[in-house]
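As you look at this complex, bear in mind that one protein chain is not there, while each of the others sits in place.
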Amino acid sequence: MTDPKPENPQPKTPAPTPLGALSDPQPVAPPRSQWRDVWDQFKHHRGALAGGILFLLIIAVVYLGPLVWTIDATYIDIRARNQGPNWAHPFGTDQLGRDTLARMMAGGQVSIAVGLTAMLLALGLGSQNGVLAGFYRRIDWPLMRLTDLFLSLPLLPLLLVMVLLFRQALNTTFGPEKGIFILIVFAIGVTSWMPTARVVRGDVLALKEREFVLAARSIGTTNFNLITRHVLPNVLSPIMVSATLGIANAIITESALSFLGLGFPPDFPTWGRLLNDATVYLQDYPERVFWPGVAISMTVLSVNYLGDGLRDALDPRIRGR
Amino acid sequence: MTLRTILLGGIAAAALAPMAQAERGEDGQVGIIYWQAPSIMNPYLSGGTKDLEAASLVLEPLARYDETGAMVPWLVDEVPTVENGGVSEDLTSITWTLTEGLVWSDGSPVTSEDIKFSWEYCTAEGGGCAQIEKYGGIESIETPDELTAVVNFRNPKPFPYTAFVGAQSPILQKAQFADCLGPKAPECTEQNFNPVGTGPFVVTDFRPNDVITLEANENYRDPEKPAFASVVFKGGGDATAAGRAVLETGEFDYAWNLQLAPDVLANMESAGKGQIVSGFGTLVERIMVNQTDPSSDLGDRRATLDHPHPFLTDKAVRQALSMAIDRELLVEIGYGDAGRATCNVLPAPEVYASTANDDCKMQDVEGAKALLEEAGWTDTNGNGVRDKDGVELSMLFQTSTNAVRQDFQALIKQWWSEIGVEAELRNVDSSVFFGGDPGSPDTFQKFFADVEMYANNFDGTDPEAYMSNWHCDQIPKPENQWQGNNMPRFCNEEYNALVDEMQQTGELEKRAELAKAMNDMLMQEYVIIPLVDRGRVSAHSNSLGGVILNTWDSELWNVADWHRKDTN
Partner (left out) sequence: MLTYTIRRLVLSVPTLLFIALVIFLLLELAPGDPMAQVPLTVPPEVKAQMREALGLGEPTHIRFGKWLWQFFVVEPMVLTDHVFGTELAADKQRVISWQTRSPVMDIVVQRMPQTIWVVAMAYVVGVLIALPIGIYSAYRQYSMFDQVGTFITMVGYSVPPFFSGVLVIVIFSVQLGWLPSIYDTTHRVVDWNTFVTQLKQMVMPVMVLALQTTAQISRFMRASMLDNLNQDYVRTARAKGLSEQIVVMVHVLRNSMIPVVTVIALGVPQIFGGAIITEQIFKVNGLGQLLITAIQANDLPMVQTVTFMLAVLIVLFNIIADLLYGLLDPRIRYD
C-alpha cells in the first residue's frame, strides 16, 4: 500500500476544487488564490495581528534601536554602576556600569537570531523525521531508535564534545562570531528536535489511515504530494506549538551554553545571560531581572499568537467562518 | 589576706562558673551548609576542600594551624622542634608523642601504631592517595612505645611538619582501615563514609553529595565538649542560596565560602539574622602571562618552549599590562572586605610577604602607554591596537566560568584597550578548565591562550612546594602529558637555583629571604600579574558562638568549641 503508484501518463486532474463549489453557481469573481484566502483570514485574526505587530516591533527595536541609542553595550562606566532607570540610562546600569538598554538591544539581536534559527532547525529536523517515520513503515524503526538514542544522550557531555570537535574548524572557516553562532544553533537544534519528531509521528500514524488519505492515494497522488498537501497541513498545529515552546527553549538554552563557556564570549550580552546574571541581584535591584524577563516573555507570546493565527488561517475548515 | 584570697577565689569561681556548667550536647543541633556537597569522609581518597572540611569534624591530625597560621598541638602535648629535642639536629627525624589517655570514638586507645598506619595507608601502592605529597621523603616510622612515633626522613627535611599536620593528613584508626590498603581502598565504603575518629563528632548517617548527620562523640577527650548534641551538614546548591539560608531565613547556622558580590552579601547581612566572617590566607587571584606561542598553526608544538610568544616575551608589554590594572577597583567590585589588592604571588604569612613590588597598587595608564611607546609599540595602521613589525597586540584572555571572574575579564579588557591592547574573552567551564584531560584544548595547563586568570594557594604555611611551581621542570608540555604547574612557562636558571637552595635550607629567616627573592623575581619579570589577595568569607547565625575563621586549616577546626549563645 505504501508502494509509490506508477505515474499517470495523462495530465493530472486539476487541483481539487473547493468543496462547496460543487453545488454552487459559477463564481462571478475571478478565482482567488489560496494564499490570498490565508492572508485574509490571518489579518482578521486579532491575536495574530497583535502578535505579528509586537514581534515586528521587537525586531525593529533591537535591530534599529542601536542606530539611535549609540552607547556601546560593552562599554564600562564604572562610576555609573548599579544605577536605577534615569535619563542617561533609561533602563539603568549593571554592576559594572554598562548601559542596560544598549545591552538589551544587543542581546536581543543575538537571542532572537539564535532563538529563531535554532527553533527552525529543530522544527525542520523534527517534522521531517516525524513525518517520514510515521509515513513510511520501513524507516519508522531506525528513525525512532535514532530518536531514542538522542533522547538518551547526556546533554552536557554531548555539547562539550561538539565544542571540542567543531569549534576550531568553524572558527577558521567562518570567523569567531559566525562560527560560534553556527555552533550554538547547531547544538540547540540537534538536541531539541526529538519531541517534535515523536509528536508529529504519532499524528501521522493516525492520519495516514484516514479516508481522505486513502482517497488521495486512490487517485494516484504521489507520496511526495500526499505528504506535502494532505499530511503536513494536518499536523501543523502540534508543529506550531513546538515552534512557540522551542523559541523560548532556545533562548534559555543559549544562556546556559554561554554560562558553561560553550557559547558566546562572556562580555557578549544575550537576553538569557542578562536574566541569569541579574538573578543574583533579584533582591537588591529587582528592575534588572525585569527587562530581560519581559523581553523573552513578549517574544514568546508574540510568536505564540502568530502561530495560532497562522494555524487558523491555514485550516480550510475554520477559514471563512 | 584570707579575705583577699576568698574574694579572689570567688571571682575566679564566678568567672569559671559558666564553663563548669557547660555540658556535652546541651545546645541541641547545629546546622552547617556547604554549597558543594561532600562525597566522602576520607580525605586521603579525595582532595576536595569540601570533603576535607567535612572529615575534619571526625578525623584529626597530630597538630594543626590556628587562625594566625601558628602551629598548635592537637593530639600531642607539644609540637616537636629542634629546641625541645623533638626534631633531630640533622633534620632527618621527628618524634611525635601522643597525649596520654586519648581514645577513638569506639572507646579503644589511640596508639602510635595508628600514626604509622596512616602513613602506610596513604603510601600503599595502587591506593591513589590524594595526600601522598604530605608523606614525601619519609623512609620509615618507628613506634618504640604506645605513645611515641619517630618519623625518619631519607634526606634532611627542613620543614618536617607536612605529615600528620593540618586537615589534609589526619590519623586513621588502624583497626578500622587495616583491610583497606592499596587497591582495596575504594571498596571500603562503610569505612570511608563512617570513619572512626578522635574528633568531637561521629557520623550517624552519610548521604554522599547530599547531607551528613553527626552526633557528639561520647568518648571525646574534653568531657564538656562539644556543646552541640548533633550536626546536620547539608550540601548542594549555590553560594547565594547558602548565604540566604544563614543570613536571611536563619534555617542554618553556618555557611561556608560565600564568594558573592560584596553588595549582595552586605544586603543579606542587613537582614540581621547572622554575620559575615572573613579571614585571609594565601589565595591569590592572578593572571598568568604565556611565554610561548599558543597559535593553532603550530600544531603539536603550540604553547611549548619551541615557539616563544610573539610579543609577550617583551617585558615592556607585560609590565604595561600590569600597570593598566586598577587592583583596588577590582577588589571593590568583586570581593569587598574579603579581598585586598596585592602585588605579590606569595602574600602571606607575614615573614614571606615582600614589600618590594607595592607600586603596582596604583593604576598607571599613562605610564603603561609611555612604556609601550618607548618599546616601539605604536598604532601604525590606525585600528586602535598597537603593533610593531606587523605583530598586533591582540590577545585571547581565558578563565573559568564564575560571575566575579567574568566581571574582572570585562573590566581588564577595557583597561587594556585603553593602552592599545586588544583582548578577546573566553570562559571555560571549571570542570574542564581545571581538569587535566590531555585530550581537551581548554585546560589551564595547556594554556592555548595568551593570558589566563585563576586563583591558587598552598596548604599550611610553608611556601617551598608552592614556589617551586615555577621551576623549569614544572613546565607543562606534550612530553609530560601537559602536567605541571608552571603555567607561564617561565624558565630562568637563577630562579631554579633559588628553588634548589630553599630545599637545602633549614633556618626560617633564610627561607623567608629566599621565598621573597623568588616572589620578587616573578613579579619584576611580570610573568605573573597578581590581582587580589582573596580572603575566605563565611557566615554564621547570631546565635552561634565560638566561630573562629581559620584559613590555614579546616574552617571547622574548632567546632568542638562552638556553642549556642543568647542573641539578645
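For reference, chains read A and B in written order, and residue numbers begin at 1 within each chain.
Throughout what follows, a contact is a pair of C-beta atoms (placed from the backbone, for glycine too) under 8 Å apart; a residue touches a chain by one contact, two chains touch by 3 or more.
Everything quoted here is computed from the prediction, not taken from an experiment.
Between the chain not shown and the residues B:Ala245, B:Ala403, B:Val451 or B:Leu544, the one that touches is B:Ala245. Screening B:Val30, B:Val432, B:Met467 or B:Ile529 against the full complex identifies B:Val432 as the residue touching the chain left out. In the complete complex, the residue from B:Val72, B:Leu91 or B:Ile132 that touches the missing chain is B:Ile132. By the touch rule set out above, chain B reaches the unshown chain at residues 33, 37, 39-40, 42, 45-49, 126-133, 183, 185-189, 192-193, 205, 207-211, 213, 232, 234-238, 240-241, 244-245, 248-249, 251-252, 271, 430-437, 439-443, 445, 456-459, 465-466, 480-481, 483-485.
For chain A, the residues touching the absent chain in the complete assembly are 47, 141, 144-145, 147-149, 151-154, 156-158, 160-161, 164, 194-195, 198-199, 201-203, 205-206, 209-210, 234, 237-238, 240-241, 244-245, 248, 251-252, 255, 272, 275-276, 279, 282-283, 289, 293, 296-297, 299-301, 304, 311, 315, 317-318.
As a working rule, only the chains that are shown with their structure count from here on.
Taken in their complex, chain A has these residues touching chain B: 74-76, 78, 81-82, 95-96, 98, 160, 164, 168, 172, 176, 259-262, 265-267, 277, 280-281, 283-284.
Those residues of chain B lying in contact with chain A across their complex are 240, 260-261, 263-264, 267, 296, 329, 333, 400-401, 403, 406-407, 409-411, 413-414, 424-429, 432-433, 439-442.
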